[in-house]
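One protein chain is absent from this view; the other protein chains keep their places.
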Amino acid sequence: MFKKIRHIFGEGKAVAFATYKEWSAYRTHSLVSVFVGPAYFIVQYFVWKAVYGDTAMIAGMSFEAMVRYYGASALIGYLTMDFADWNLQMLIRTGKFLTFVLRPINHRRFALEQKLGHRVLGLIFEFIPCLLILWLLFGVDMRPVYIGWTILSIAITFLMNFYVNYTLGMTAFFLVNAGGIRVVYQLFANVLSGALIPINFFPEVVRRIMMFLPFQYTNYIPAMVWTGGADIAGFGLSVPEAVMFQGIALVIMIGFSELLYRAAIRRFTAVGA
Amino acid sequence: MEIISVKDLRKTYKTYKRSEKGFFKSFFKREKVLVNAVDGISFGVEKGTIVGMLGPNGAGKSTTIKMLCGALFPTEGEISVMGYSPAKERAKYVKKIGAVFGQRSQLIFDIPPVDSFAMNKAIYGIPDDEYKKRLAEMVELFGIADVINKPTRVLSLGERMKCEIVMAMLHKPEVVFLDEPTIGLDVIAKATIRETIKKMNAEGVTFILTTHDLGDVEELAERVIVINHGKKIFDDKLHELKLLLGNKKIVDISLTAPFEGDAIDGIPVSKNEDGTKISVELDLDKTEVKEFLSRLGKAVDFSDIEIKELPMEEIITRLYTE
Partner (left out) sequence: MKLKVYLTCIKISIAQATAYRADFIMSTFITLLSNVFFPLVTIVIYANGLEFPGWTMWEVLALQSIFSLSRGIASMCLSSVMWATMDHVRGGSFETVLLKPISPLFYIMTTNFSVSQIGLVVGSAIVLAISLINTGVSGVLGVLSAIVLFIGGILVAAGLFLIMAAISFIWVGNSRLDEISSSVSNFGNYPLQIFGYGLRIVMAFVIPAGMIGSLPAEVLLKGVEPLYFLGLIPCVLVLMFGIWIYNRMIKRYEGVGG
């Protein structure tokens, strides 16, 4: 047992490090975010400034909370984004997935370790510079209200995004045109993750459904937790409650992805796609 | 000692026939077709040998090697490699073997091979000191000391393939599967890859390799298995394969004057280029070389002569079409 944990730890470190090195070659590309992130933020700022006018609270959020929400939402994106879906579909399409079946490794764990390495770059070249720009240059108070809950919530988001994307990637084991599913998911995710507009603005029936879908747990909830939002999900969830819902969603997602992973490997070793 | 034994191996795929009836009809109602990719193959492999698998595209050799590696479940039949049942015990089994599938690289494109190696070290859980020793040995053996620290993307195909083989063998597997190890390489790179495989084999590693390139087999494999249409059609020593079609030689003759006929003293001409360069396929069981030469000298005037083995390509083509 102890030996196994040590092995996984060593493996994780090696894979994460290799991935970090691999993407280091492109680290300057991440600097695009340092321009693009603040540029979008400025537009959001003025859009909501105009919309708020003299109103103090809209959908349970003050103008200040709204501004901080958009800041947090973008920053969380840098720490938790991944393209496990695209990557896995590419491995399946090119047949390169075979090289993982031939090694004593679980590819899903491998991909998660890769994400760790990849996001360390995101932390250094996207998250920290953009945080400093928002905080020091734009003067937005980005201090998390509850630091512990915020870190926990972002950690869950990190995993949630991964398991969702990896699961989407796995559809390529079963379908020829799995790319379409990915695009459709992303379409919905754009609108419903909360990156464009907080979930609070949606009608109650949509918000109810959202509780049972993965979208809001990948961006909206952690951004609300970060900013200490008062009316989370529009149902007045408290911060610990919101993180709890996020945790439940993650457990369900992991379970689902585990089932699909087993089925996928079974299928791969049966058809050798 | 037999390290690999395969008994009556079969693999059947279900595929769907594309119907002409239009999208929706074919979407809901598809015609099922069963394809026997591997159709009852049996063989055994002795420890420390190199076995070459030959066969045209789609013959079933890739499917066979995938089943041997544990990446594919057989539909029927038994495989035992070092006492393991590959697909059933895949997790344990793959730690003990090495596999290189020529077109599907394990190396990470943007970083030096040595970093990819370090990753595999962790994946296979190779202890530090063992890894260092092994890597030093293999780097020496393959002559890649100055290669492993350059990013993979700048390496030549031959250098990449060497690193690919090193990466698959760091954990000291006893059995190594190579799928098309020399595909796309130039003559020199092919030769060095073959050389390194021979060296590893000399240390007792068993190799199974599939190839299109008869040179690989001629250089490396003492034994050849030929597969076509999912069936084993030949399994023996290489020179037996050559004898299979009779004890024949090719004789190229340069003539001083153009020759028009289609036989020289009753022996048919197999090739005739512009009349002065002709070839004859000589069946040694019927006509010995000495006798042929004297008959040839009487029939025509020639300036040069070359006696060659029947080329492997020729043998294989005939074997496939039979």
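Quick notes on this one:
Chains here go by letter, A and B, matching the order in which they are written, and residues are numbered from 1 within each.
FYI, a residue touches a chain if its C-beta (ideal position, glycine included) is under 8 Å from a C-beta of that chain, and two chains touch if they have at least 3 such contacts.
Predicted, not measured: the structure shown is a model, and the values here were computed from it.
When the full complex is examined, the chain removed from view is found to touch A. Only one of A:Val36, A:Leu132, A:Leu213 or A:Ile252 touches the chain withheld from this view, namely A:Val36. Touching the missing chain, out of A:Gly148, A:Gly180 or A:Gly255, is residue A:Gly180.
Even with one chain removed from view, chain A keeps its contact list with that chain: residues 26, 28-29, 32-33, 35-36, 39-40, 42-43, 46-47, 49-51, 53, 55, 58-59, 180, 183-184, 186-187, 190-191, 196-197, 201-203.
Keep this in mind: only the chains that are shown with their structure count from here on.
Annotation: 46 Å between the Cα-based centres of chain A and chain B.
Per the touch definition, chain A reaches chain B in the complex via residues 7, 10-11, 13-15, 17-18, 21-23, 25, 94-96, 98-99, 101-105, 268-272.
Within the complex formed with chain A, the residues of chain B that make contact are 13, 63, 66, 69-73, 87, 90-91, 94-95, 97, 99, 101, 103-106, 108-111, 115-116, 118-125, 151.
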